[in-house]
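Heads up: the structure comes next, in structure tokens.
Each chain you see keeps its place in the complex, though not every chain is here.
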Amino acid sequence: MPDNVVTGLSRRSVLTAGAVSLSVPAVAAGVALAGQPADAAAGVTRQITVYAEALPGGLYGYGLAPGQATIPGPVLEMWEGDTLEVTLVNRTDKRLSIHPHGVDYSTDSDGSPLNASFNAPGETRTYVWRSREMTAAEGRRFLPGSAGYWHYHDHAMGTDHGTGGLAKGLYGALIVRRRGDLLPEKQFTVVFNDMMINNRTAPATPMFEANLGQRVEWIAIGHGGTFHTFHLHAHRWADNRTGLLEGPADPSAVIDTKDLNPGGSFGFQVVAGLGVGPGVWMYHCHVQFHSDGGMAGLFLVREADGSMPPGAQDAIHRFHGHAHRTHH
Amino acid sequence: MPDNVVTGLSRRSVLTAGAVSLSVPAVAAGVALAGQPADAAAGVTRQITVYAEALPGGLYGYGLAPGQATIPGPVLEMWEGDTLEVTLVNRTDKRLSIHPHGVDYSTDSDGSPLNASFNAPGETRTYVWRSREMTAAEGRRFLPGSAGYWHYHDHAMGTDHGTGGLAKGLYGALIVRRRGDLLPEKQFTVVFNDMMINNRTAPATPMFEANLGQRVEWIAIGHGGTFHTFHLHAHRWADNRTGLLEGPADPSAVIDTKDLNPGGSFGFQVVAGLGVGPGVWMYHCHVQFHSDGGMAGLFLVREADGSMPPGAQDAIHRFHGHAHRTHH
């Protein structure tokens, strides 16, 4: 595999790989994703420490241990009802913060300069994110719970909206799961940030890998100032909360392309190679000059035993040598 | 409160405040929103008069009485099955019209120059908007009814598509409710129109206010020539017709950010401060240079008794003095 291929594995999930982070109570975290919550009624409170750090090339990232910041940051997960206390250590010389989508927080955890909720350079500050299940409302309606494919990001570097921090990599995925949700075997985070994917352009964009038949979860996030459409070859999903049909009467459209614009996010699970077989499949922005300009990456579906399928290495070679040039 | 704060209250709903408009049959209008329609089968026909007027700064607005035009115009509401006869008085020296989304109208009520359906300068013309409930179709499907968070706008000023009228403020919200829908306690209309919100930029954008626990309805409308993503801090909604889950099996995604592009609209109800408490929360376009450029406003959630929560006045002060400048 070429040196500059970035695998999805570098982005660690707090819950799937809780033991990696010294600050995560390892047992509680591991249990959460090993299966459904033991107690369906009570939420769990977990503490994690996130480190915001400078990275080479003028970039910044979040990580779960000092010196381990990545772009995007780690996948953070909760079950509906859980609380996550995020202690953010600002190891940079810039003002920055962490602002979540989808969860409940008081104004002092807003992560915005508007509410004086940020870390000064070198400062450590704790943000509390709560979540909840749906609750019955009048008229047989339900107030939505917190479950969703969300994200977190800086809201204070550069401008009061975090424009500088976002441009430089301070973002990551946040998933809140409803009890009963299926857990994936692998997770990929794809952030369309201006004209880049995870602050890279092809062929240096991530190559995500799975074995044929694995259930993989894609979390797609938009940031920056430009508009995009995320497309995945040879796989599709329902345009609803989970990407799976919730039953035979679920009216949701099934799609393989979805708008992915600043501040938005969605996620879905697919079975790698189902109905199409192993191989190298593209994911890319479907705006033509964006994909031509490098907003494309690879999804390598290996054989079920993990071996390379016929032709895959050739396709990877083409992607690295020939792709994204005009054909005459 | 600073002088240039614009509250949501200036936009009157035809149904909530029908008595304000001389032309609305007051009792029928008031009854409609005081509860569900008395007769589930029969629709009501109401007449209103809308005045299109010039406003300071080269702007234009719609209003329910002479001299009372606002940007956006008044919220117009119907129950599915109702008819609204809109007599538009053109008090300007420009060609203009009123074109609705979501309802039924004959070509002569299209509001378009294509169908010779507009008001010449100084002209008065009546447009008829009808609505209907869903109806059974073949294959156990149903033809959609009219219920939705719609909008109305000029379709004749400046160009045959009303580009001039839209740029200058001739737009407003139109809501068609299905029997059984929950009625809100407050309503806010947010129009992302090119790089402005309700033709204003921060800090002159509307500050919407509610007390902790009130059910407030947001109607979001897009206009102009640029693309946006609407984000509300600390609140979220279901991405379906009402914003509330229609039952525990409703598969809709729950979101706090949604694309809001020219001609589109959506609405939702949230309980102010639910799970997060009172305070000053931002709503803004999540396109970074749009929010930095002034596409942001405030949602002030007061204490349940209407008093100001701790820190709220400071946040408002920051918004007016410090927001939307680059941080060094």
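A and B are the chain letters, set down in written order, and residue numbers restart from 1 in every chain.
As a convention for this text, a contact is a pair of C-beta atoms (placed from the backbone, for glycine too) under 8 Å apart; a residue touches a chain by one contact, two chains touch by 3 or more.
Computed from a prediction, not measured in an experiment: that's the story for all the values here.
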Copy number of the whole complex, given 2 identical chains are placed, is what? 3
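Following the convention adopted for this analysis, only the chains that are shown with their structure count from here on.
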Go ahead and note the Å separation of the Cα centroids belonging to chain A and chain B. 33
In the complex, go through chain A and note every residue touching chain B. 95, 101-102, 104-107, 110, 112-116, 130, 132, 134, 137-148, 150, 156-164, 166-167, 222-225, 227, 238-242, 245-247, 250-252, 259, 261-266
Provide the residue numbers of chain B that touch chain A in the complex, in ascending order. 180-182, 227, 229, 231, 233-234, 236-238, 242, 244-259, 271, 274-277, 279-282, 284, 286-292, 296, 311, 314-315, 318-319, 322-327
